[in-house]
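In what follows, a single structure is set out as structure tokens and then discussed.
The complex appears here without one of its protein chains, the remainder shown in place.
Entry: subunit A
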Amino acid sequence: MLSRAAENLFWLGRYMERAEATARMISMGQRMATLPGSMGQSEWTSLLQATGAPAPEDRPVTEADIVAELILDPVSPSAVQACFSKARENGRAVRTALTQEMWESLNEDWRYLESMDTQAARRQLDHLLEWIRKRAAVFRGAVETAMLRNEGYFFLRLGSNIERADMTLRLLNVKYFLLLPETEVVGGGRDHHQWMSMLHAVSGLRAYHHHYGGDYAPWNIADFLLLNQTFPRSVAFSYSQIHGCLDRLDKNHGGAHKCQRTAQTELGRLTRLDINAVFSDGLHEFINDQIATTARISKEVSDAYHF
């Protein structure tokens, strides 16, 4: 297929995934900010830090800032509205590679958010966040039910899995940026609730229960989000999907590319890794390294397929 079409599909996948993951992250921030005794703004600040969006330095970050910067900003690459609009632009440029339902879904998402203002969004924030998650699901459904399993499909899925790995890593970073009040201790009630909010955000509370029992230990939760091989939003799982897509693309193109080897090495490493080792080397450092590796794979993909 055209390299430009592959690139558009890859980014379409990334933007749709980012829109959903951002909505999930905001839900988490909301939950954390409403915990009894919360200091409010620090949760919102760490959210902006984790996504890489600019935070005001002279005043505390408010919910209104979050809505404006992470949902309704029409251009910032971290905002849901911009993601929908870029997803649609990418889709529009490869209309012929999309199914009718995929296109209609992109078109509707874009039109709905385009006409919304901050006040309206804040009045119904819960509803809006849920709407974003549902729209991402509708799009995914349209892809899964009718899109041909040709190379275009694998570029799209590759993009969404790279983005998913990246966003789960950033979700974990929110916790790092979030300082505990002096009166609280690591492993205390507040700490515990914050870790649980993360499971909520990835819709993984029940799944976690089944896997680890009722023990909400931070290293177990980190293990679940980073290394679990069956939970679909974990980093290790996303990497297995990335590897699978690259494998299919390699076979399809009859060649072996560097990005596929990198993904294979990383997948092997994540499979063998022990969470205690991650904690003793520093969770935050591990996360940052992994974000960099994910970005490197993304770059190697564009080199391999000429975009």
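Basically, a contact is a pair of C-beta atoms (placed from the backbone, for glycine too) under 8 Å apart; a residue touches a chain by one contact, two chains touch by 3 or more; residues count from 1.
As a working rule, contacts and distances are computed from a predicted model.
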item	value
Listed names "ABC transporter permease", "ABC-2 type transport system ATP-binding protein", "Circularly permuted type 2 ATP-grasp protein" or "Glycine--tRNA ligase beta subunit", with the criterion being the UniProt name of the chain not displayed	"Circularly permuted type 2 ATP-grasp protein"
Residue of A:S3, A:T118 or A:T265 touching the missing chain in the full complex	A:S3
Listed residues A:D73, A:E104 or A:D191, member touching the removed chain	A:E104
Listed residues A:R92, A:R133 or A:H200, member touching the removed chain	A:R92
Residue among A:E151, A:D166 or A:E266 that touches the chain left out of view	A:E151
Missing-chain contacts mapped onto subunit A	1-6, 89, 92-96, 100, 103-104, 107-108, 151, 249, 253, 305-307
